Every structure is written in structure tokens, then in C-alpha cells.
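What follows is a short report on a single structure.
A single protein chain has been omitted from the complex, and every remaining protein chain is retained in its original position.
All chains are identified by letter, namely A, B and C, in their written order; residue positions are counted from 1 within each chain.
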């Protein structure tokens, strides 16, 4: 096209000289070529390319969130990019079945040659976790050393710095805290909501106590869970109690954020709340997919290695399986589900609140 | 076509009058139609149709295995049908994301109306588990009652009977025991194999002991795992020790079967072992997919219900998550991977053994 | 749960007596049981269940659209349900690989017994197509008879009636026509847009004419396509010319609707246009998936039958392949892409228009 830009060739544009010459199978180097090592290398290179893209999206989302006031326009973009990240994660999960076409015996042909290389050394994956908001203190202990010990010193330092940068969890927390509709004058929303939920708990406990087929032990265990849920719910209304529960790991989001998130969830049909609701949903999706990815990864490790320790010096399966639960970031958003009540039992919004919610976020306060 | 059969209409052939009139949303019955209840019903009906197909395939596989001598021809069929079962399971897993388009709040619109209906009452799924080989004793305790207590009395009785019928696990066990190549005269395969594996363990332990970045606690834990693996391996060669380990749940397959499975895995390139190897792989795939299905199911339960107890009177997430590990059936086959050594270190097969393995299973002994 | 509703059992709730007894393989009836006929039946029953769900969603969307003024709140719901339909279609496409585990030879075991039953007799699928907006006149001719001739007389009559009911295409057309921002006073948007696009065409033609590696024939063909695109674009600004082009099948949407759709697409970042943009995207997705479904179906027919005519008396592959293009409904929305220009070249919106677009659809005119 007679256009203003110099012509571009596919091969150079994509840097294919670098991309396609970056495969150096150890088994070839050592004179015992193992056919499947190429697969092993390429599968992991593809993972790293997608990690780069995930980071690219995560960083852009964080740049938007870093602003004092997030514009409507940009919130749509945030959701779009989080959804894209989820699409990429789905593909990463599906990709595991390609690696599983390599049998454990074929892996053994070159496995010893790679020692101690391991996925634990993926700098980008660590960056991604940090960007999402995974904190050092919440991490699974890894060989009693900081998790960055698997990285090169430069990378470890970069992670140290990155941990001080904004992350998705904190941005969400802050953004939720700022939502305007929590202190609507004269609206005793939380009081009537509390009443409805407490009635639900009474009903649920009755059910357990009178259940014809539950044994004593089960009744006890179920009532215990319920009492915990009830306490968690109670703590939503007393900041001090909440902070105590939070210290014990029952919540990660702040007192105000949890309120805002609950409000968004239950009144998500209101025009002004639709986009915030989509944001929360996008984060739940992303979190579930990350968890699922860790789990599928664990199953694959078991299949490939049995109970042997991985190349990274850890029983891959155990570590990965434990991380599925421990490294979840947005389980508060799932946890809230426990306190939902059906629309028909929701306190009705006062007319003026509803009218206000008919407009859009970005116009608040303007 | 002027053919011998009377004409058939799509609608009648597929019994669509029955299929498409079997949706009776409770929310309609009670006068508060909830749009998403239709989705809920249809998703579960589709699951049950697929369960019927899974049972159809499982039953056919068991019929073939029940024969005194399984023919080559039919072993190909067995693998084909197991692979089909895996394809179906993949779809069942993917289908979860359709149910997840229903939000927790939408579920609440009709959830109370369904009480105490629950997936625990799926007769077909229980049949399928029994057919695969899940034993009552190995099942997760469920409200301190037999797991069949959720079923109707007729269904519970049918399950009792089915548990006495052949199942896939037992058939595999018996089939492996009968494999002919384990007592090949004069072939001291296991001796030389043992030597190679023991050398591997020594090497691995050395590695742990000398690992520069492993803390004391980790060294201890890793050495413990290794010692266990080593003992498990040792027990492979002493029937008494093996049986003791088996009683403790370390193995489910019999002494002879484990030998046969290991032999098949490591010499799978031999023509006669290719189909047996594909059988083992098909079972590993199926088992992994079942496990994955349970896990995805657990994640969905958490998303839908938080920590509330499910309609079936149990905290769905906890039950389902616990079942992922406990209800695995063929983990012995993964476990064996621990004892693989690379081809280059495998004892070479004597020429006459190799020649014999050049022919096919079914011709053995003929 | 001590709740107000009578207890429900999974088995009855899901109508499993009907669902699981609706499989009557002909090959059993005729005394030559073919194992795979069960798969064939169940695969199609599952399709019909999903079709029921697709219709359920489509009908609900149409009910919302039928209102004189579509509320913001409900437009979110429309997009959500269209997205769910897309998720279902993805699963339907993936499901084809399950049917493909049946080999052509296995199909032959019972194929003759089904004659002349065929997917062409699926009443629900025809309903779904009609609901989406596929018109009788735009349909592929099918054995020179109305496409409803494959149905029962009752079903054919029902389709006749349904064709007079609202459909998604017409609803979209009407909804687009009503969009308020097309006649913003004093805003010469289309003039400046026209100028930008025409400049693009000049540039593109230059490119073709001067392309070093294009042969004369290719230049001619490319310039022809461009001239057509240019004419199509020109016709956007003269109602008479547009209507002529529309009669020739170049457009299906009305003059005003095409304008509105183009405006939404190019200014989709404006808050008020985000949801309309998501609606258009959802329809493009749905349309692409339907097309993809038809194509995958065609490939499967070829694989199963070669060039034999299908059980429905038509060469399935040819019919299905031809339908991929002919039965597309929303290709106007893809077609518009031809006239996009990059954001940097877009005419800037006057400040007052932009301000107005900062609010929401539903508040227009209030």
C-alpha cells in the first residue's frame, strides 16, 4: 500500500530468527537425541510467551487502576482485558494435554540432563503472581527459603521491588473502598439486610438439627461451619470484630471493601452497578482459572513423576496441590456468596437511591 | 430408500416427546418463574444422558473383560471405548462453564425450592463409580451413613447388587495377573531392574543430602518421601512385605499385577505390549479426567454456594475436594512412574524373550 | 431445611424416568444390536436438550426486545443471555468430536434402519433459526420443497406461525433504527467520516495498482472488489442507492440501522455506547459460532458418509457447506468492518455530543 510506513516482512516483524533458534535440546548436546525434548522446550516457551502477554495485560490494568478516579470508559477496558487474560488461561490449561502426550518414560530420556531447572524458576510467572497480589507471607513455604531463591539474584531483586508496586488485589481493595453508595443518607440498607440473613441462618440451623438422615457427628460439624459463617457475617457489621477475623485470615479485603463488594453483588442489576459487577465476575473467573491451572499442573506432575521429587527439588504434586487453595487471591468474593439472599427477600432500595444508581459511576460527584 | 425397514421419523426415534417434556421448573409451579431454572434442569439432564452413555461403554468393556481369555481384537475395542469415555468426560468438564453462566444470586431464586435434591442422589453416577471399581470401604464417609442412603430404596438395593458384579479395577487386576511374560524361564529381569532402581535411589538421596538450598526440615521431609518410595519399591519383590503395604493402602493392585503393569510400561515399545500399554494409558487418562471432573465440580460448588452447605446437606466443596484424591482408582499406575528408569538403563531383553514379544498377546500359548 | 416447600428428589425433579427411558435403538428392535447406536441416540438427544435451552434464551431475549423502550438493566441481561447461547454453541461444536469416535463402518451397522430420519427433521433447530431471523426466502432450497416439508404437519404449521413472530434480526434492526444519536443537531459526523473513508479507498486502490508482485488478473479482481466496497460505502449516504443495493442482497439491515451500527462500532468507547457495542459483539460471536457449527457438521457428514446422500435424502455435506454462508444472519455487522478507519483518523466528536454520550441510553429523552 502506498502508505507512510516502510514495508515489513512477517519473518523479521515476528523476530523469528530469535524465536525459532532458541531451542537447544540438552539430549542433542550430549549426543543422545531424545525426540520429545523439543516438545518439552516448545511447550514451556509457549507458556512463557503467554506469561509475557498476561503480564502485559495485568500491567495495563494496573496503570488504569492507579489513577485517582477510574473512568467508566476505562473500567470497560479493564473488564475486557481481564476477560482476555481468562481466555489465555483457558488455553494454558488445555495445553497441558499436549505435554501429556509425552509419556513418563520418554521424559526420563532427558530429565536428568535438565537438573535443577524447573518451573519454580519462571521469573515471569512469579511476576504475574505478584502483580495479581500474591503476598510473600501468604505463600506456601518452599524449601524453607524465600520463593525467590530459585531465581537469579537480579530477578530476585526485581521481584523484591515489584512487591512494593501496586497489585490487582490492593487496587481492587482501594477501588471498592471508594465506591460512593455505601453511606447513602437515611438508607438503613445494612440493618434490613442483616435481619434477612440472620433469619436465613436460623432456618438453616433448624434444618440441620432436624435433618432425619444426618448423624450426630455430621450435625455437629455442619452446625460448626454454620456458626462460623454466622460469626463471619456478624463481623461484617462490627469493624473491630472484622479486623480480628481478618488477622486470622478469614478475610483479605478491608471492612469497607467487603461491604461494597456485597452491595455490588446483590444490586448488580442496577445500571450503575453492572460494570462493577462484571469486574467482580471477571476477577472470580480469573481466580478460578488460576486455581484450576495449578491443579491441572499438579495432576500432570503426578502423572509424569509419580511421587518422585521434581527437577526443582520439591515433590511437585504436593507443592502444586497445596498452592491451589493457599494461593487463591479473590476467595473473599466467593466467600460473600454465603451471605447472599434471594432477590425477593432483598430490602427494597429507596426511590432516590435507585434513581441515583440509574446513572453511571463516572458521573458520581460531578 | 426401498429398504427392508419401516420409515423412521427423527422426532419419534429420539423419543423427543419424552425428552422435551421432562422439564418442570419448581419456580413455575410455585408461581415465581426463575429464568435460569431451565438451564439448571437441562444441564443436569444432559449430565444424566452422558452418564447413561458412560455406563453403556463401561458395561460393554466389562463384558469383554469377563471372558476367560480376552482376544486381541476385543482389546482394541476396549481401548477405543475407554478413549470415548475420556472424550465424554472432557465434554462434561467443559460443560461446567455453562452452568457457571448462572450467577449465585440467580441460583438463589429457586434453590430453596429444590431441597433436598442433590447430585448425591444420582443413581447413574453411583453405578458408574461402582462399575469403575470404587469400593464402599474406600469411599469418603458421607454424613455417617452409607452413601446409598441418598438414593431410593430400590436404587440402594441395585447398588448393593452391583457392588458384587465385576468392575473395571478388578478386571484389570485379574487381566494383569494373567499376563504370560512374567515368568520367562531364565530371564532375571527383575534382578537387574532392581539393581538399576536402587542405584537411582542412592543417587536421589545423595542429591537431597547435598542440596545447597534445601533447609534441614525439607531435607528430612524429602528423605522421608524417598525412603517410603524405596520401601514401596523393595516391597515389590517380597510378596509378604507387599501384602502388608497393600493392607495399609499403599497399593491396590495385586503383587503379580503390579509386576505386569511395570513390565508393560517399561517395555511398551515391544509389539506385543503396545496394546496393553495403550490400555494402561487409557485408564490413566480416564482416572485423571474423573479426578479433574471432581475438582472442577468442587470449584463450581464453592462459587455457587460459598461455604454454605449444599442442597444435599453437605458442604459440597469440602466433600468434592476430598473425593478428588480419595476416590482415585488407578493411582497405582501413576505410582509406578516413581520406579521408572530411562530406556538406556533398562536391562536388555534376552533375544528369545524379545522374539516372543514380537508376536501378539492373543497368540500366547496357542 | 425446615422450609416452606415440599421435599424434592433429584430423580423426579429431573424427570429421569422419562429422560433415561427414551432410548430405543432400532438395531435392538430388529435383533442385531449395534453398540454405537446408543451413542448416536444420546448425542442427538443432548443436542435437542441444548436446542431447548437455546430457544429458552432466544425467547427471553425477544420478549425483552419486544418492549417499546428497552431498559438499560435489561440490555445487560440480553447480552448475558446471548453470551450464554454462545457458550452453549461452543459446547455443541466440541461435542461433534464425540460423535466422530463412531467410525463410518460402525454407523453402517444401523444406518439403513433409521431411514429417512435426519437432522433436517429437527423442529427445534428450525424454530431456533426462525427465532434468530432466518427467512424462508433466504434459505437454501431443499429438494425443491419448503424446508418445513421434512417436519410433521403440526410442526410445519407452527413454523409458519413462528415466522410471523418477532425475530432477533428484526428486533435488532428496529432497535438500531431508534438509537437517538444519529441526528444530533449540527454534527456533520457523516460528512467528515465519508471524507476519511474515501481517502482510505484511494490509498488502497493506489496500493493495488502499484503492487509489484500482483499480476494483471489479480489487479483487476482486487480493484473490482474495492470498487464494490466503495459503491457499498457510497450507498450508505444515499437512501435510494442503499435500498437498491439492499434489494440485491448487499445489505439486510435498514439504511438507518446500518448508520447506527457503524456509529456504535466506531465510538464504542463512549460510556453510553459500551453496552450497545457489547450487544453487537455478542451477535457477531453468535453468528460466527452458528456458521462454524454448520461447517463442522458438514465436515462430519463427509467423514461419516463420503459423498453418499444422507438419511434425509440430500448430500449432507453439500447442503451443510452451502448453508454456512447462505444462512449467516448478521454478516452486515462484519461487512461494516470494511469501512472502519482507525481511531486516530476518526472525526472528533463535538463536546456537547460527547457529554451526552457520557450518560446512558435508558436516560435518553427522559
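Quick notes on this structure:
In this section, a residue touches a chain if its C-beta (ideal position, glycine included) is under 8 Å from a C-beta of that chain, and two chains touch if they have at least 3 such contacts.
Owing to the predicted nature of the structure, the values given are computational and were not obtained by experimental measurement.
Of the candidate positions A:97, A:195, A:220 or A:244, contact with the unshown chain belongs to A:97.
The omitted chain makes contact with just one of the residues C:55, C:214 or C:349: C:214. Screening C:152, C:234, C:254 or C:292 for touch with the missing chain picks out C:292. By the touch rule set out above, chain A reaches the unshown chain at residues 1, 3-5, 7-11, 13-16, 18-24, 26, 30, 35, 38-39, 41-42, 44-46, 48-50, 52-53, 56, 60, 80, 83-84, 87-88, 90-91, 94-95, 97-98, 101, 112-124, 152, 155. Although one chain is not shown, part of chain C still touches it, namely residues 32, 103-105, 108-109, 111-112, 143-145, 149-150, 204, 208, 211, 213-218, 222, 225-226, 228-229, 265-266, 268, 281, 284, 288, 291-292, 295-296, 299, 302-309, 313-315, 334-344. Listed for chain B, the residues touching the missing chain in the whole complex are 1-3, 72-73, 76-77, 203-204, 206-207, 210, 269-271, 274-275, 358-360, 362-363.
Everything below uses one rule, namely that only the chains that are shown with their structure count from here on.
Put simply, the chain closest to the centre of the protein, by Cα centroids, is A.
Of all chains, B has its CA centroid at the greatest distance from the CA centroid of chain C. Chain B has its Cα centroid 29 Å from the Cα centroid of chain A.
Averaged C-alpha coordinates put the centre of chain B at 40 Å from the centre of chain C. Centroid to centroid, with C-alpha atoms defining each point, chain A and chain C lie 33 Å apart.
The set of chain B residues that touch two or more partner chains comprises 112, 115.
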